[in-house]
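Can you read through this structure? Questions will come right after.
Every protein chain but one is kept in place in this view of the complex.
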Amino acid sequence: MTFSAILVPAELADAVSDRAWLAALVESERALANAQSLAGILPAHVAAGIAGACRVDVVDADRLAAEGRAAGNPVEPLVRHLRDAAGDAGDRVHWGATSQDIMDSAAMLVSKRALGLVIARLDDLAAGLARLAAAHRTTPMAGRTLLQQAVPITFGLKAAGWLVAVVDCRRRLDDLCAHRLAAQLGGAAGTLAQLGDAGPEVVRLFAIELDLAEPAVPWHSDRTRIAELGAALSVAAGALEKIARDVALLAQTEVGEAAEPPGGVSSTMPQKQNPVRSTVAVACARQAVGHASVLLGGAGQEHERGVGGWHAEWDALSGALAMTGAAAANLAEAVDGLRVDTERMRGNLDAAGGAIMAEAAATLLAERIGRKAAQEVVAEAAKRAAAGGGTLRAELAASPVEGVASEELDRALEPDGYLGAAPAFVDRALAAYEEERQR
Amino acid sequence: MTFSAILVPAELADAVSDRAWLAALVESERALANAQSLAGILPAHVAAGIAGACRVDVVDADRLAAEGRAAGNPVEPLVRHLRDAAGDAGDRVHWGATSQDIMDSAAMLVSKRALGLVIARLDDLAAGLARLAAAHRTTPMAGRTLLQQAVPITFGLKAAGWLVAVVDCRRRLDDLCAHRLAAQLGGAAGTLAQLGDAGPEVVRLFAIELDLAEPAVPWHSDRTRIAELGAALSVAAGALEKIARDVALLAQTEVGEAAEPPGGVSSTMPQKQNPVRSTVAVACARQAVGHASVLLGGAGQEHERGVGGWHAEWDALSGALAMTGAAAANLAEAVDGLRVDTERMRGNLDAAGGAIMAEAAATLLAERIGRKAAQEVVAEAAKRAAAGGGTLRAELAASPVEGVASEELDRALEPDGYLGAAPAFVDRALAAYEEERQR
Amino acid sequence: MTFSAILVPAELADAVSDRAWLAALVESERALANAQSLAGILPAHVAAGIAGACRVDVVDADRLAAEGRAAGNPVEPLVRHLRDAAGDAGDRVHWGATSQDIMDSAAMLVSKRALGLVIARLDDLAAGLARLAAAHRTTPMAGRTLLQQAVPITFGLKAAGWLVAVVDCRRRLDDLCAHRLAAQLGGAAGTLAQLGDAGPEVVRLFAIELDLAEPAVPWHSDRTRIAELGAALSVAAGALEKIARDVALLAQTEVGEAAEPPGGVSSTMPQKQNPVRSTVAVACARQAVGHASVLLGGAGQEHERGVGGWHAEWDALSGALAMTGAAAANLAEAVDGLRVDTERMRGNLDAAGGAIMAEAAATLLAERIGRKAAQEVVAEAAKRAAAGGGTLRAELAASPVEGVASEELDRALEPDGYLGAAPAFVDRALAAYEEERQR
Partner (left out) sequence: MTFSAILVPAELADAVSDRAWLAALVESERALANAQSLAGILPAHVAAGIAGACRVDVVDADRLAAEGRAAGNPVEPLVRHLRDAAGDAGDRVHWGATSQDIMDSAAMLVSKRALGLVIARLDDLAAGLARLAAAHRTTPMAGRTLLQQAVPITFGLKAAGWLVAVVDCRRRLDDLCAHRLAAQLGGAAGTLAQLGDAGPEVVRLFAIELDLAEPAVPWHSDRTRIAELGAALSVAAGALEKIARDVALLAQTEVGEAAEPPGGVSSTMPQKQNPVRSTVAVACARQAVGHASVLLGGAGQEHERGVGGWHAEWDALSGALAMTGAAAANLAEAVDGLRVDTERMRGNLDAAGGAIMAEAAATLLAERIGRKAAQEVVAEAAKRAAAGGGTLRAELAASPVEGVASEELDRALEPDGYLGAAPAFVDRALAAYEEERQR
């Protein structure tokens, strides 16, 4: 990844690094020997010999990649190195397996660990959002649709909406992590013929060794699991992009309702406070979606092993994991130090002469003169206010509607009184968050 | 959709047609009135008046679209037509709601119904695949990796792999259908302020009316649900593409192991039996993935309503639903009438001089002379066989390995004896299928 | 397309309708007969008989699609209808051709006509942008990077940037239209064997008849032309999305520098002036990108005719054309009636205490006290201004830098004096636009 450290925290980059993949490959080969030993088809001392050889430093990752060019995968050369290192036990290294068994199982291990980090960063983010939602449960601000002020909401409601999205995406990733990351073991074409009758039992023990799910059948060319993972990361990245965009929109000079913690300095413009973490989060999210598209578009793999579709997954999977996690991490930082300007929020409600209260006014008037007439009265007043630079309140007061007392109108035009279910919705979101935490 | 009927069955096209959307829009408006009445904020006779107006023929769908151009959505003109039709009750049509509430709720209704059809077609397909898996549990054929013959498998195992993918995709769609299709009701910007304190209660009743899930908070600009649906359809489409490609590969003139039911005639080549349904299934699947990419890439919607991201969803959602269902329907037809040529499968195992049994031979020899030597002996024999046009069996017999009896070698080279766990895996797949059916 | 008329102008919808495709199919069959006649391999009266049958109403488009289901394309049934209609000449209808010849040639005809409309709408848009650029060549406004005010620009420069993008995208589409839309004629598998020696000559005449380019070889499974077209539409859609997003950002209540012509009414919020056309343009652009992704991802078509990849193109091509054109059309409307508020632009330059002039101030001071010291002085002043709600000018004036006269500082802090090459760049953009118009 180009200048990776700008976007991706080190722990996420490490979790999908070639070294992490190599460690997972080696671990899969060891688990295979162990499983065969437990199944009674490999003497314990042979398994022990193999286990001893299965160290991450059996070969350098770069060398492995270079040597893997001929066969088109890193497992073929790895097995040779492991055989050399295992001495007498060497002949039974990789016994009954095919390269894809080891590579796919490693992909699941890498995914499991990286997903752990992705979920942890989503948890950080969710905690920050929950704090914002609770703290600003009743803080009024402008709700904006098509980027136009619509009616008042609370900042807590906005944060609650962000929170629910994160909680939902986290749940899906957690479910996949727990249930759909499965060991792969099928041998050359899915029959495990070299293992005789012991095949299914070895699969069971192999999955236990790796702490992965046991699949009903080998899934060499059924990439549903991989596609599901890519899909869930893509969905999460989309949710993160939405939040990050909103933060950047709130931080606009002309809006000024939120600001990231200082840091986004500009070398030439001393006044700028760039929303750098949100910006970077958007960049990560978009790349995650791109990587996931490779996983979603590549499911049509031929017969018992795909012609290239499989090989295209490795980097795309690494990228989707790292970039989704990076989006969450960067956004969590932005949210954690977010400076919320509640005064500016309040002030912006008056920005357009208080026209944001038009629906509230129309609702009040409708009770007296009917919906249609009320809409017209308010629309006219809003138009006059906009044209003359006055306020909606003044224009409505200037042509009072019969039966509507001035104090009544004032009350109706008060944003704090027109927040509807916003606080209740905040409570519901926080409850959903707590429920997910208790799972 | 261009020449839609070539790809999409009528029932699926209907389920996402403008008329279906219009019906769902109207149903949502009726449900809103009913919910408000049940919540005690709308007199029953007013609700009844609204319900009476809420008929699908209140306006023509084409006209609605044309009239919806100004506001950028079809709900704004629909509400006007409903108000006209509802007479005295007209003022309370759409009360408290925003256009997106109705459009999103309708999208969920359309999705629910179309998903029902998608799942039904997946069920047809799964039933066909289960039949194939059971019938061909032990039918030997060549396993192929990177399109090269690898080791024998059974056709039942191949069908079992297809089946598991379909079962997994179906489960996810079913879960989404049951739990994640939620009503939308938030009013102008998510507070339901016009409904006063009754907002959450109206949401609850509205969801019940529509038989949709009740969301924790309005999700106007949290498109996770839409993205999840798109993602699951994309994953399913990928799985279907894989199966369809495999069928077409098996149907190749030079392979000839399967053929679709007759029908794919060519106007100029009288001999051709094109795998038309599989071909069409691939086409549908690829379009489904394309439509889903719009849903996955469009989640970054601004503040309380997106600038265009939302509007881009309607057609993409319709397309993803119809095309995934169409892929399943076409493929189910192909599978249902699939003519399986087990003799040809058996014959192809001998295609390359029986070289497909090389692993089996090497496994046998390894027991006597070690893995490495065995590999070399077999590789040499395979090379000689390929060069001379002979068989692996003959070449191995010509230079016998000490301690390996001729009959033993014959047994090892028999594909039926080297099927490993294939039948067991078939049983596991069928069990998983049955379990899903019992859910 | 769901509620098509909301997004897509009728002429564009018509240009990619089933009827338009049918007309192009029929035209291709007629051109084939004419070309064979001109090449001397078909008697003129037979060609005339075929030409007489080749009318768009030879069959209904819906019926054709239904009948095309069996063969998986509409040409097979169309040929039957044409043969029936052509009487004695019927046997020579479609002579030497394959279904894909006719379908691909029709796709090129549909593309050519639809592209003409797309380009016309891009021309409308470019004209509107050129007017804006010229009219606001020196109108100062805030330049915004990462959505933060950066330094002053002119609105003309912004419009010039939009214009250059449109001109570049238009040029590419025009080039493709002129050079890369090619006739397709190869017969069953690309050899035109049924035409004997006359093949290449018939190709040449066929291309002339259709006013399409003559390809070097049949391109049944080389989809580069289709992918290029999808790519260029996707690029154009992206450029249009950028402009539409900018318009919506300028129209924000808190920014208020531009507004679309009235029309985007809200049913419940009388004050709202939604940027509907920009919103719709964004929606169209995103769908165009989605459709194009099918064309770009589907190039891997097998041997002499793809298994599904080809069939997936038809709707994707229609969609990419219609949606790109619709994005341009909607955006052209928005731009045409755009109300530009130059006072608000001027006012927003003072929004953050004039901090947008910090770079200008630092540039002046750097001449006296060096870059680093100048940066610090200005950064401190900007910080004080932001904290105290004062202006940058006041803070700088309060702690004068030796050797910088007050009037000098005033001049430096004047946005009109810090517009750099903005007007010159506007002129360059307009020149590039004129050059493209003269092509």
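Letters are used for the chains, namely A, B and C, taken in the order the chains are written, and counting of residues starts over at 1 for each.
As a working rule, a contact is a pair of C-beta atoms (placed from the backbone, for glycine too) under 8 Å apart; a residue touches a chain by one contact, two chains touch by 3 or more.
If you're wondering where the values come from, they're calculated on a predicted model, not measured in any experiment.
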Chain not shown, its touching partners among those shown: A, B, C
Hidden partner chain, touching residue among A:Ala281, A:Leu338, A:Ala355 or A:Ala424: A:Ala281
Residue among B:Thr138, B:Thr342 or B:Gln375 touching the omitted chain: B:Gln375
Which residue of C:Ala231, C:Ala351 or C:Ala397 touches the chain not shown here: C:Ala231
Touch criterion as defined above, residue of B:Ala248, B:Ala299 or B:Leu430 at the omitted chain: B:Ala248
Sole residue of C:Val8, C:Ile119, C:Ala165 or C:Val404 that reaches the chain not shown, by the stated touch rule: C:Ala165
Hidden partner interface residues of subunit C, rising order: 91-92, 98, 143-147, 150-154, 157-158, 160-162, 164-165, 168-169, 172, 187-197, 199-200, 215-225, 227-228, 231-232, 234-235, 237-239, 241-242, 244-246, 249, 282, 285, 289, 292-293, 296-307, 359-360, 363, 366, 370-372, 418-422, 424-426, 428-429, 431-432
Missing-partner contacts on subunit B, residue numbers: 142, 144-151, 248-249, 251-256, 264, 266, 268-276, 279, 293, 297, 348, 351-352, 355-356, 358-359, 362, 375, 378-379, 382, 386, 392
Positions on subunit A contacted by the hidden chain, ascending: 1-7, 16, 18, 21, 61-62, 64-66, 68-76, 79, 94, 98-99, 187-188, 194, 241, 244-245, 248, 263-269, 274-276, 278-287, 289-291, 293-294, 297-298, 307-312, 314-318
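Note that in this section only the chains that are shown with their structure count from here on.
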Distance from subunit C to subunit B - Cα centre to Cα centre, in angstrom: 32
Rounded Å distance between subunit A and subunit B, as computed from the means of their C-alpha atoms: 24
Multi-partner residues of subunit A (each touching 2 or more other chains): 144-147, 150-151, 249, 293, 297, 359
